[in-house]
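Have a look at this one before I ask anything.
A single protein chain has been omitted; all remaining protein chains appear in their positions.
First chain written, first letter: the chains are A and B, and each begins at residue 1.
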Amino acid sequence: MEQADLKSAIERLRARTPLVHNITNFVVMNTTANALLALGASPAMVHAVEEAAEFVPLAQALVINIGTLSAHWVEAMEPAAETAHARGIPWILDPVAAGATAYRTETARRLIDRKPSVIRGNASEIMSLAGEVGSARGVDSTRGSDAARDAAGRLARSSGAVVAVTGAVDYVTDGERMTGLANGDPMLARVTGTGCMATALIGAFLGAGLDPFDATTAGLATIGIAAEAAIVGANGPGSFQVALIDALYRIDDAALAAGVHWA
Amino acid sequence: MEQADLKSAIERLRARTPLVHNITNFVVMNTTANALLALGASPAMVHAVEEAAEFVPLAQALVINIGTLSAHWVEAMEPAAETAHARGIPWILDPVAAGATAYRTETARRLIDRKPSVIRGNASEIMSLAGEVGSARGVDSTRGSDAARDAAGRLARSSGAVVAVTGAVDYVTDGERMTGLANGDPMLARVTGTGCMATALIGAFLGAGLDPFDATTAGLATIGIAAEAAIVGANGPGSFQVALIDALYRIDDAALAAGVHWA
Partner (left out) sequence: MEQADLKSAIERLRARTPLVHNITNFVVMNTTANALLALGASPAMVHAVEEAAEFVPLAQALVINIGTLSAHWVEAMEPAAETAHARGIPWILDPVAAGATAYRTETARRLIDRKPSVIRGNASEIMSLAGEVGSARGVDSTRGSDAARDAAGRLARSSGAVVAVTGAVDYVTDGERMTGLANGDPMLARVTGTGCMATALIGAFLGAGLDPFDATTAGLATIGIAAEAAIVGANGPGSFQVALIDALYRIDDAALAAGVHWA
């Protein structure tokens, strides 16, 4: 994706203001909604089993994130995913901490059976979903993203989804093509939920009509470029998080000039 | 409401530090609590069916917001609303995304039967609760607040509540009187939960002992004036949100000088 393509993708997103339906975790609901609003999408957080599947067709994309899952939430995630797949609404899965407990791994697998368009995780999560054991430690990855490249390819081929494994370098694959992006800043790892935020931004690009591979690349490039703008003048993770939202809002101004760094 | 009246309302609120009981949504719990603390109220978030109704009489006002509703929460909202009404404790309803799903519309209607003192929503929500269909799109309104003035009046007369419909201009009506306020900034729409924050601030003024009409006007004027102070120097929605909390805390200093803009 060239700088001109990313700029055009962002313009398209802002013109469409896609409604992005999120069934996501408690930790990131506020910051995810603000990131989506800053970039130009319209977020909605709707998770009750009484209405989640009914809400899906109103949206242009669905984000499912298992960060703070529990039984009632899973009951809503599954029919929401099925409705999205049946209606041709793209959806993305964030399998937070898959591999850390049996409940997470099994829930993520059941959701993958509902055919997500994209799966985004860290190395530990993607490796665990591709059948490799012993790489998770809580919600943070113990492995660099390089170590999960093969696992990402296998998971993409078995699931039919575009798979992104994020870290110092972000890799995107559909099981045949593999793209690497090296934008971002280490401070992203010191703010909670920036991975979840990347997932939501990919959802926004899916909702803007990009195909899964391009939406994933655009979402990861966008947060990476915004992070590079946000770190300038930040005094720590608090001010960085504030500046990151500002940078997503102003990304058309200066930040895009830095461009996408291919790995 | 004149500038002097608003100043006196804020002073009264700060002297009383009303305990405001919130049964609200996951997205805005943190920012709502911080807005209430910044203005001078004492927030509590208590939603379990085991204790919500028991907690109500400890508070000076109750805020019920259906933003991320589910069955267990609705089970607590109803007895809490009934207790508030029975004990003469004022309560305000925020019918987030009413009209978007049947579950939301029905839940909001059942809560309105429990006699809120105030209902605050955007145009789509108020129109849908007044019986007009087809105006909702997720949680954002598809219509300007002007379009919902008649609906607000009808809903006020049928419910007995003061009804506020917020947007570029905020309208407040008890079914006979209608007041318009034109404070605020478009950036409010780029930060999640600023409508919910307005609802909570109205709750704080209810808790300070203002009547529902004046409390609603005071709450909307306060967040609007704070937004006008916060936009100065903001680089985007991230820094604006931080400055908005600061402005609520410092509203006695400079921001009130700008005064209430009548529409």
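In this section, contacts are C-beta pairs under 8 Å (C-beta built on N, C-alpha and C of every residue); 3 or more make two chains touch, one makes a residue touch a chain.
Small disclaimer: the values here were computed from a predicted structure and weren't measured.
Colleague: Which chain B residues touch the hidden chain?
Modeller: Touch with the absent chain occurs at residues 19, 21, 26, 29-30, 33-34, 37-38, 42-51, 54-55, 58-59, 72, 241-250.
Colleague: Residue-wise, where is chain A in contact with the chain that is not depicted?
Modeller: 25-28, 30-31, 67-72, 97, 100-104, 137-140, 189-193, 234-239, 241-242
Operating definition for what follows: only the chains that are shown with their structure count from here on.
Colleague: Just how much do you need to spin chain A so its Cα atoms sit on those of chain B, in degrees to the nearest 5?
Modeller: 120
Colleague: Chain A to chain B: how many Å between their CA centres?
Modeller: Chain centres of chain A and chain B, defined by C-alpha means, are spaced 32 Å apart.
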